[in-house]
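Every protein chain of the complex appears in place save one, which is left out.
On to chain A.
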Amino acid sequence: MAEKLTIGKALTTGMRRALENDPKVVIMGEDVGKLGGVFRITDGLQKDFGEDRVIDTPLAESGIIGTAVGLAIRGYRPVCEIQFDGFVYPAYDQIVSQVAKMHFRSQGKVRLPIVIRIPFGGGIGAVEHHSESPEAYFAHTAGLKVVACSSPEDAHYMIQQAIASDDPIVFLEPKRRYWEKGDVELGLDLDSAYPLHASKTVRAGTDVTVLAYGPMVRTSLDAAAAAEEDGRSLEVIDLRTLSPLDLAPVYESVKRTGRCVVVHEAPSNVGLGAELAARITEECFYSLEAPVLRVTAPNTPYPAARVEEEYLPDLDRVLDAVDRTFGW
């Protein structure tokens, strides 16, 4: 039975199911209890599951992740909310030095099934530190998996799959899309839902492959719709899993289209787009009609909100890059 849910509500219902299904699942973070989180993603969960399972923590991000490590050693499955992307850095040491490495260091004897939820990206008119795209920092770190959801159905199942996974997972939520609605087929078995670590072709096309994730999937789909009016057929792939990348469908697509544009909000320098371009070049060299192009934010700090529309990739910039791939 399909239900219309926003991405935000789809996450809430997903976490609710995880809390119901496994008594070891605990949610922790700043303001996740009574308030239901600043974005209301944990709305109502403390009321129904109690203060021991939906824990309002002190205001200390390293503490959230560090204590989650201890809880996980004790057998719990912590789901940590970092309130905003720009506030994850105090926890960076615990994430990259402890969460990412403990399974490896212990020769597989320790598992830390921790999910670190981070609302990421811009476009909400916020003050600084509230609009960042830190995915490359985490994707660069062996031992972490990184995923990003872009639709209500994915949000609902990916969060549950992430919680059920024994891998530590950084779970990126496209905050400006929290209120977007879509059909969610509720009640699917997690195994029969679309796999967590798989990319997904969200629009078939023949001329150019557009790669995106999180908030830029919507932008890319809009660009594809606009391009169609100009007679260009864009294939849009939602990467979904940023580490490890699921590239087989990407290679298949690029070999078919011969052109590829990567879209992300994070700056280009040493980012996901660079990694994608390198790998696609290695695997699809003889099929490429043009270099892989990147549509990203400039390599500046996130600017004041009144200019963020010019800072962030949008439909026109995606189409501009698509056009440029035909210029070679």
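Everything that follows uses one rule, which is that a contact is a pair of C-beta atoms (placed from the backbone, for glycine too) under 8 Å apart; a residue touches a chain by one contact, two chains touch by 3 or more; residues count from 1.
Operating definition for what follows: contacts and distances are computed from a predicted model.
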item	value
Protein name as given in UniProt for the chain not displayed, "Putative membrane protein", "Pyruvate dehydrogenase E1 component subunit alpha", "NADH-ubiquinone oxidoreductase chain 5" or "ABC transporter ATP-binding protein"	"Pyruvate dehydrogenase E1 component subunit alpha"
Option from A:12, A:67 or A:219 whose C-beta touches the chain left out	A:67
Hidden partner chain, touching residue among A:20, A:128 or A:166	A:166
Selected residue (touches chain absent from view) among A:97, A:269 or A:299	A:97
Full-complex contact with the absent chain, from A:4, A:105 or A:129	A:105
Sites on chain A contacted by the missing partner chain, in the whole complex	26, 52, 57-58, 60, 62-63, 65-76, 78, 90, 93-94, 97-98, 101-111, 113, 142-143, 145, 165-167, 243-246
